[in-house]
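Take a look at the structure set out below.
What you see is the complex with one protein chain gone and the rest in place.
For chain A:
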């Protein structure tokens, strides 16, 4: 008798388990379906390199923007911003053997080149000691300095200049 009960409850258990499992699976399935639906609807908002080109189509590549070669200094957005390079640097080598940038911007070259000298911070090692040459941690110029392309920004830029922020704050304070 005991065995019988045990068997039945076992069967019951099994039934229950399978039912729970089917429910769980269908719930999961539904969830996945909803998710993928959501993914589909948001897909258009995600910018990919191929945009919405079909997989068997070749996308027409965008026109390469030109580098701004005007030699006009651009305003920095904050004092510590590494300045933009206002000219082309096509084929300029910066490696262990050569540093083309420094052939104009080094301390000893600026008279000939009339280019601005690299900032004095570039001579400091990480402990703040001044070295005779630029510090190795500043050697690779294009880690911080980049050219400006003549192109529209890909995403809207919401950067606000701190002077603008301060002005707003001041006018708020004086209104009070």
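Operating definition for what follows: a residue touches a chain if its C-beta (ideal position, glycine included) is under 8 Å from a C-beta of that chain, and two chains touch if they have at least 3 such contacts; residues count from 1.
Operating definition for what follows: contacts and distances are computed from a predicted model.
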_For the chain not present in this complex, what protein name does its UniProt entry give, out of "4Fe-4S ferredoxin-type domain-containing protein", "Copper chaperone NosL", "dihydrouracil dehydrogenase (NAD(+))" or "Cytochrome c-type protein"?_
"Cytochrome c-type protein"
_Residue touching the undisplayed chain, where the options are A:97, A:126 or A:172_ = A:97
*Among A:114, A:157 or A:175, which residue is in contact with the omitted chain in the full complex?*
A:114
*Given the full complex, what residues of chain A touch the hidden partner chain?*
69-71, 87-88, 90-91, 93, 96-98, 100, 102-103, 106, 108-109, 112-114
